[in-house]
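Below, a portion of the complex is reproduced, with chain positions unchanged.
Going in written order, the chains are labelled A and B, and every chain counts its residues from 1.
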Amino acid sequence: MPERLRRSSQSPIRWVTTEIRVRYAETDQMGVAYYSNYLVWFEVGRSEVCRDCGFSYAEMEARTQAYLAVAEARCRYHSPALYDEVLEIRTAVESLRKRTLNFRYEIIKKNSGVLVATGSTTHIVLDRNGRPKTLPEEYASLLKSSA
Amino acid sequence: MPERLRRSSQSPIRWVTTEIRVRYAETDQMGVAYYSNYLVWFEVGRSEVCRDCGFSYAEMEARTQAYLAVAEARCRYHSPALYDEVLEIRTAVESLRKRTLNFRYEIIKKNSGVLVATGSTTHIVLDRNGRPKTLPEEYASLLKSSA
């Protein structure tokens, strides 16, 4: 088993798609979705990747006491998301090591295909007490099937 | 010790006051603070009551595994709160029994004194597993000093 998995030109990225509808609560007085919500939507995308790989992130946390803490997050805002619009959240595992994981994201307006945002997050696997831990093998394998 | 403490006409309510400033994140496209944020501000008020009574809610949770789960919440919206306004959150323990607690709230614009909202919450004391529990005596006594 390779210690590390990383995108190469040979292995095209595998996107998992889910949808959300922009809530009124998520808008601000500029009339568009407030910028921190995009990180919430990224998380909705990550949950969907887990589900797509055959497990629930909730169950992984509860069974193995492994937590994917966020070490870094980036978002580029291309076009504003408006209330009631349906957005496609496309998420991919970009790289997967023993103790770190990288996800990539694209958010697109479902009706028009307009690009709303792109982003990435880096995660470290931690135990209940906040100490680094190895991603449980069972879940690492499942995520690799997606990556 | 009486099993139950409740407001009477003889004991005027004792308000604990704290301040928050409305965040851009809390506004919506109507140009005012979104209605669910008021419940967050109520919680800021409850934390302040604990601090005012000489303890930290965080510490109570950690030390005694007692959680104040919300059983009911009500809010009346009198005047909209705007971005960047400083609001006074006035919170009072309205009643305190062995396993339930009631808080009352008033939110007021600091500059003008205009009433923004009034509300109440009812809480049940639960243990880590969601089972009803008696409020630890030490903390019940401290809260009674406020009520």
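We adopt the following convention: a residue touches a chain if its C-beta (ideal position, glycine included) is under 8 Å from a C-beta of that chain, and two chains touch if they have at least 3 such contacts.
Computed from a predicted structure; not experimentally measured.
**Q** With 2 identical chains placed here, how many copies of the sequence make up the full complex in this file?
**A** If we count every copy in the full complex rather than just the 2 shown, we get 4.
Here is the rule we go by: only the chains that are shown with their structure count from here on.
**Q** Could you please state the distance in Å, as a whole number, between where the Cα atoms of subunit A are centred and where those of subunit B are centred?
**A** 35
**Q** Can you list the residues on subunit A that touch subunit B in the complex?
**A** Subunit A residues touching subunit B: 24-25, 27-32, 34, 36, 83.
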